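Shown here: the complex without one of its protein chains, the others still in place.
Labels run A, B and C following the written order; every chain starts at residue 1.
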């Protein structure tokens, strides 16, 4: 994944922080869609880049919207997802990953699930925006690093979750869970597996945004996990807590 | 338009009633999608057919739904309109047209707009089902007969009206009015003009159904027309009351 | 429960049919909200009445709607359920109950779940209207008769199912299942238990209506039950198949 700093100055500060952490790998000259970028590895083994220079999409005249503030014309296919909402990644040690993200990259931890004694972090939801989470970290169940739990798209209505579920059933896309509403973030959800096996979430209602500059991390106890995970709807299936991609064999990542 | 009787016996009774009215034209041997049908002309000049035998759609295996009670697989294009909801036609004499529909075809008048003294019917909404209207009649403003005001499709959510309006703006379909909610029938609406110029309505919420076997016609006064036409939203535009298809020139139908 | 015939003549025909079945109990002189009614017991032990004369609600001026075709002003509390959609009752012998309803009362069986060999009916959905079901019959699991599975209200949007689920969680009403979409009837659902213990369903989208006068019963195999019960969402919980009211002790109804 690639993250964009808020400014060239912010990029310089973040690269310095990453280098100080010993996790930096150095600059690359650029790639499709972006310029110079700094690579680094997170404690959980995710290889990321941080950058400032991006290439904005060039939209062909025929694909332009009638709205000058919309990047391209709304398509007439499928359901109109609007943006990537967040990523959810696995980490063998969620607290270590969270600390790196907070210290080196400026993330704010918005919500967390803790052991009942409050001593250890089990899972963490973080953001650098007004969203309740741009990134979530869940525990890695296999002897593997760098695995992906899901990517989430924002839809904009709960009606869309029913529409999308119907399309998935009719067009051979496996549904994993939902619709329902999470306690954490108060977002509504539908989970699918795309044909390659990766888990996809669609959020209908993005829940409450965070505008309080003094917002304190909401800490759920492990014993409150059922409500934290699902406020309304059916409890998360076992697969949600065990399945990530790429797959592992005998507990070891194979791709 | 073609109407299907409730049974072969009902067809025989309706044909007898039409013949007695002097408006029958006789049987035809069948056409694409249906068998033997009886043609007739309504007082307002609409040429209709009534029949019993229909050919059910044969759906190719690749287009079958995963639901055995759904006719074909839900498509992934556009918005998922479910059915034709109703037709709206013009009549130079709405009362005469309504009387024919009630007497010869068994329609029930559900709602009507009357002159304030209650003496004359200005417009009429009729059904043979639990819907508040399968057919509506509005006054013909030109010296023309047999003209079409609009056909309405049922969508199923008000969210869809916003989706459809957005698609129309982006894909060059003229919007005439809405979204809003009618007083009559309490349906929500969006009106468009298809590229050929005919008016199309999409209903998001189909309003209240009628289950009372002793239901009495709801009679709105002409002075209540603003509320009857629009309960929430902007009043209907002038074009709604004047435009029908095919077009007229100097007040005379030209196609 | 009480059913209203379509006309005084239809009432006379239905009473004659019920008497011929040997299940009639005779006329009562009327009760709150209705006049003379004929009582009878169904094979499954439900005591019902059929009648024509009903008292229409008298609405105080302060509670009248601004719409002349709406019975009373929309309240500002809770979610705006519009009407009772259907009842679901248990029957020790679903086929016998269904046959009585069809023969004596004129119901049409719209969908059914059959044993895989097609020999026996397990559950049945019936209507006398354009709705896919006004009444559903599910097997009685206890040694009891006359038990109630649920009553369903119609809401009008899937957004409302999320709103209602949220209100239930916040105000101490037990949620049993949903939201999701049934295969049978294609309705969306949310199931709750009211404080007295009875199951309540709310339908957001009422699914497809039936307008075909030659509609044939859709027959699902027992092995297709997962799709018949839930098209999108989580499979029905075990309680849905076992819990009905009033409660039973040691398999015997106690209230």
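Here is the rule we go by: contacts are C-beta pairs under 8 Å (C-beta built on N, C-alpha and C of every residue); 3 or more make two chains touch, one makes a residue touch a chain.
Since the model is a prediction, treat every value here as computed from it, not as a measurement.
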- Query: Who touches the missing chain here, A:43, A:92 or A:183?
  - Reply: A:183
- Kindly state which of the options C:7, C:65 or C:143 is in contact with the chain not pictured. C:65
- Message: Among C:10, C:151 or C:167, exactly one should touch the missing chain; which is it?
- Response: C:167
- Note on the structure: Of A:107, A:189 or A:220, the residue that touches the missing chain is A:220
- Note on the structure: Contact residues on chain C toward the hidden chain run 65-66, 73-74, 76-78, 80, 157, 159-160, 163, 166-167, 169-171
- Message: Suppose we count only contacts with the excluded chain; which residues of chain B make the list?
- Response: 157-159, 161-162, 165-166, 168-169, 175, 177-181, 188, 205, 231-234
- Note on the structure: Even though one chain is not shown, chain A touches it at residues 4-7, 66-70, 82-83, 111, 129-131, 156-159, 183-186, 205, 208-209, 211, 213, 218, 220, 224, 227, 231
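Basically, only the chains that are shown with their structure count from here on.
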- Just how far, in Å, is the C-alpha centre of chain C from the one of chain A? 43
- Could you grab the centroid distance between chain A and chain B? Build each centroid from C-alpha atoms only and quote it in angstrom. 48
- Expected list for chain B, residues touching two or more other chains, is 66, 157, 159
